[in-house]
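A short worksheet on the structure shown next.
Here the complex is missing a single protein chain, while all its other protein chains stay put.
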Amino acid sequence: MTLSPSEPRLDSALGLRERFLRARAESESLVLPLSSEDQTVQTMADVSPTKWHLAHTTWFFDVFILEAFEPGYKPFHPAYRYLFNSYYNGVGPQYFRPQRGHLSRPGVAEIRAYRSQVTERVASLLESWSEAAPAEAASLIELGINHEQQHQELIVTDIKHVLGGNPLHPVYEAPSGLRAVEEAPALRWRAFKGGLVAIGHDGPGFAFDNEGPRHTVWLEPFRLATRPVTCGEYLEFMADGGYHRPELWLSAGWATAQERHWQAPLYWERDGESWSLYTLGGFRPVIASEVLSHVSFFEAAAFAKWAGKRLPTEFEWEIAARGVAEDGNFADSRLFHPARASERMFGDVWKWTASAYLPYPGYREVDGPVGEYNGKFMASQMVLRGGSAATPAGHTRVTYRNFFPPDARWQFSGLVLAEDRA
Amino acid sequence: MTLSPSEPRLDSALGLRERFLRARAESESLVLPLSSEDQTVQTMADVSPTKWHLAHTTWFFDVFILEAFEPGYKPFHPAYRYLFNSYYNGVGPQYFRPQRGHLSRPGVAEIRAYRSQVTERVASLLESWSEAAPAEAASLIELGINHEQQHQELIVTDIKHVLGGNPLHPVYEAPSGLRAVEEAPALRWRAFKGGLVAIGHDGPGFAFDNEGPRHTVWLEPFRLATRPVTCGEYLEFMADGGYHRPELWLSAGWATAQERHWQAPLYWERDGESWSLYTLGGFRPVIASEVLSHVSFFEAAAFAKWAGKRLPTEFEWEIAARGVAEDGNFADSRLFHPARASERMFGDVWKWTASAYLPYPGYREVDGPVGEYNGKFMASQMVLRGGSAATPAGHTRVTYRNFFPPDARWQFSGLVLAEDRA
Amino acid sequence: MTLSPSEPRLDSALGLRERFLRARAESESLVLPLSSEDQTVQTMADVSPTKWHLAHTTWFFDVFILEAFEPGYKPFHPAYRYLFNSYYNGVGPQYFRPQRGHLSRPGVAEIRAYRSQVTERVASLLESWSEAAPAEAASLIELGINHEQQHQELIVTDIKHVLGGNPLHPVYEAPSGLRAVEEAPALRWRAFKGGLVAIGHDGPGFAFDNEGPRHTVWLEPFRLATRPVTCGEYLEFMADGGYHRPELWLSAGWATAQERHWQAPLYWERDGESWSLYTLGGFRPVIASEVLSHVSFFEAAAFAKWAGKRLPTEFEWEIAARGVAEDGNFADSRLFHPARASERMFGDVWKWTASAYLPYPGYREVDGPVGEYNGKFMASQMVLRGGSAATPAGHTRVTYRNFFPPDARWQFSGLVLAEDRA
Partner (left out) sequence: MTLSPSEPRLDSALGLRERFLRARAESESLVLPLSSEDQTVQTMADVSPTKWHLAHTTWFFDVFILEAFEPGYKPFHPAYRYLFNSYYNGVGPQYFRPQRGHLSRPGVAEIRAYRSQVTERVASLLESWSEAAPAEAASLIELGINHEQQHQELIVTDIKHVLGGNPLHPVYEAPSGLRAVEEAPALRWRAFKGGLVAIGHDGPGFAFDNEGPRHTVWLEPFRLATRPVTCGEYLEFMADGGYHRPELWLSAGWATAQERHWQAPLYWERDGESWSLYTLGGFRPVIASEVLSHVSFFEAAAFAKWAGKRLPTEFEWEIAARGVAEDGNFADSRLFHPARASERMFGDVWKWTASAYLPYPGYREVDGPVGEYNGKFMASQMVLRGGSAATPAGHTRVTYRNFFPPDARWQFSGLVLAEDRA
């Protein structure tokens, strides 16, 4: 990843310390509606308990900043280096991921104390450097802040899986107002001429290493829909036998859908003649004009085929999104759910692309343990773009590459259609 | 199950209401050392979260007493009838057992409120009956008390699995004093002449339906060891290649031991040259004179074969235990761990027997949903006798039949040797 | 196992050598209708390929007779000692059972050569002993003959699983005549007074070690149905919701039936409004008067509960069968399927009993590798009695104990009802 002294997307008057403290506080604010029990549960291997997220993001600063830079470093607890290591073989072995929910201890209170102490020690360290942190430390803290934001999104998506699977359908946070049910805007197409384009991050501002190097790509002319697919459109796909027509599906997708008995997006439940869905604001009817969410790549691809269209490549999406305002329905709206479909390219849902998650030409992992951050996951995953209603505002950007396996559904993931321009 | 007005094992001055309240309070006292997080976790399908035990024992009274006998019954929460049903098909469908640990809600506080309300309502009902409860209700409350006691034992064994699997080895309750490490008494043999004997419960006092009917069994002359197998004896078995000699094992036992990489009893960990073990009082060295625990039937049978002996049948054990004082190291010692081996037949550990868990001649399940209590489990399990350090004092008796599959190790289970009398 | 010089059930004029050769030839005659491909396939872990059975029965004589007694022994092939060892840890490691169907080599022809050579060498050895074989060798050959007969039954049941699962429903051997469809005899009850009885094998003649020692058992008075349950009766159970009423089932049985989607006995297929079934003679309608087969212990127990009766214990069955003619529909009928129900106690189907497969009092495994023959399987299995249409005539007897896990259905297994005599 790259870091420059002037951070353009955030108020430049804010120092690194302020942004660090704000990110730490933001994680903690997300768990306010949750009980200790809520924060302990793991409902599948992909989901981590909330308190694990709180501990692991702390571990990141503990191991990569304090252990490396703090004079006379002593750990908060010697076992945490192992317990809260997610996947960094360079740091050492890791507690077995599918059993994170087996650990009742350390409890929520102890993890809160761990957080407080590490936050304070990192803040003190930053103060001790007065004017400027050592470049490597500053770069790692910047990475740690972005890492913390990624886990803020996972806190939301993971607790949704915990609460959404509970027959009581508990509410995380009641929505503040009534939801508009006006129609979605008509689907229109923007045309792009393609040709030689530059893809990926370059220049000032933080970006993850997987967003670069900036490189040249040739694109054929294409069109991109002006808004994402809505629940209403997906209901048409379902009504037209979408889940029962193998010819619409990738082979692996069809096999997955049969095995797991998929008949609708995740969190949808048949409610008499119609469909309802679980949201973090409660269980309620599906709204046709809302942006579709919680579909896998396989479902997105089947829908696109049914519609006679296709998914855009990540390059097409990036070209279309360049220069567009990066605002939208992010976590700061506190909806934690996609809104009525709009022509904004960012927010609401991550958009599945037709691109496999692979290194850009010339990509090199950074040296050291943080080199494991992104590169080692470049197999068998697909790229998603644009950020979701669970993404912290300001976290994503036009070159940002999110990635999940093609069968993943517990993220806020939907799609926008593309087509060739004859 | 049977119930008579005079309950011999408990102070007969205590009315049903007092015993009911005492049992309810005892469950609650067991969870005092536990955090909300501890009470939420499920570490394998056999283990239930503590708060599930607290709720399910309440459900038992809610559904079988209040719903049936309380005028104008209204449930505390309509979903609990489903959520906390363990296995009673006669009541209705059940929430999927291996995912009890997925339910963060209802939380510990809400379950405490559920308990309080149901306890109070049952107590009021009992008061309303003034002198005597209807026979069926009294019988069901008696069953409910015994059911609650069984779950008290499971609260202890299940939380041991939760805490014992945690790399931090958290202490449930520190033992109050130093543990004596004197030698175990020498192993001696008591001889029994066999012949026609009467087996099973009969007469006054509560017993589970599976303890009867009392019936005749023919026994050959046999001898029973005067004390259970100790950790020291089991260490000899291990040192003699016990876990590496298939000729000592039942075929299914050997396959299980290989698959699960068994090298010692559950909770034992190699500690340099010697062995330590996790107890609810903490992690500490194995003590040779202590009663062996946490072995499966398969390990118990392999040990017995190695020793040139055998396990007793449940009938042999019952004959040997008849007339013996039913005291020993039960849960009221608050050791929650077997003590130095003694000649007491009760307490410390459940003793695996050579008997499959099958119905006694003439056995009939009682009518109605509580008929599912015992009978439907009479397949592929082995009988254990004698109660353990986690069993509530006064709960077990000479005819009491506990049962677990032959691969189960998370109970306090050990063995006492037997041999034929030539 | 025991062996006496005078073998009562077989023509005593036949020497050991003649009986040996006859048993070897009988195995080979069973595979005449089978192609090389048929003999190679394994359709589940419990099933072994035909050619494996042919090789393993040969291995038994190769390892236990030739290797031990033949001067200057040289193996037919050095790898076979490993490849065709079933489960004898005393002989050495074993090829992985669930992958026996992965071995295309040695092929059918090579195994035939192996058989021929070993048969001839054992016969020569027997001749070389002229008058009398050494007692241990004679005993092992006798065991090997009985072992071969057991595998003859498995050849039939295993090839039925191979052919029966094939959508083409291939015929093993077409039945020679029309099947009578007259009604089954009415179900009557024979009463037994119980009391102290002697159970198990004693005296002259071969028996497996698990049939002894003869010992005393106390039985309550009981009644046994005069004929086994028929397909017609089982159809009534099915029509009455037998597969949809959990209250009729053991808990483990219900779970198994749900998981495996059991709706009828194995090999039954719905055929419009009625049911057909696969037999080794082809696919054809279920005949109501025929003896029910291919049910698990779980289904047998559910049926008995539905009928308001129970399964007999193995002791009850043995008492009832004592003195009864040991004839019936065995493999020599070449029906390879149960016939119309009759009052014969032997043949047609193995009868599930209510008894777990456990050692008799005083049971000791024999020394050496053949000690692994029976004893190590005495866990988690149920006893079946009486022999089936796939059992070689003369192989079974009144004390014979067959055993399978409670979920096994691919054997010819049915039931006969019992009840208490008030």
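When the chains are written out, they are named A, B and C in that same order, and each has its own residue count from 1.
Methods note: a residue touches a chain if its C-beta (ideal position, glycine included) is under 8 Å from a C-beta of that chain, and two chains touch if they have at least 3 such contacts.
Just so you know, these numbers come straight off a predicted model, no measurement behind them.
Asks: Could you list, sorted by label, every displayed chain in contact with the chain left out?
Replies: A, C
Asks: For the chain that's not shown, point to the residue among A:L250, A:A288 or A:V366 touching it.
Replies: Only one listed residue reaches the unshown chain, and that is A:L250.
Asks: Specify the residue from the set C:L16, C:L30, C:L125 or C:L163 that touches the hidden chain.
Replies: Of the listed residues, the one touching the omitted chain is C:L163.
Asks: Determine which one of C:P75, C:G90 or C:G107 touches the chain that has been left out.
Replies: Here the residue in touch with the unshown chain is C:G107.
Asks: Touching the missing chain, which residues of chain C?
Replies: Touch set of chain C with respect to the missing chain: 35-41, 43, 51, 79, 82-83, 95, 99, 101-108, 162-163, 165-168, 170.
Asks: To test your reading of the contact rule: which positions on chain A touch the chain that is missing from view?
Replies: Touch set of chain A with respect to the missing chain: 87, 89-90, 196, 215-218, 220, 246-247, 249-254, 297-298, 301, 354-356, 358-359, 361-362, 371-372, 376-380, 405-406, 420.
What we mean here is this: only the chains that are shown with their structure count from here on.
Asks: Indicate which of the five shapes (line, ring, star, complete, other) describes how the chains touch one another.
Replies: Graph shape here is a line: each chain touches the next, no loop.
Asks: Measuring between Cα centroids, which chain is at the maximum distance from chain A?
Replies: So the chain farthest away from chain A turns out to be C.
Asks: Measuring centre to centre with CA averages, how many angstrom lie between chain A and chain C?
Replies: Going by mean C-alpha positions, chain A sits 59 Å from chain C.
Asks: Residue numbers in chain C touching 2 or more other chains?
Replies: In chain C, no residue touches at least two other chains, as defined above.
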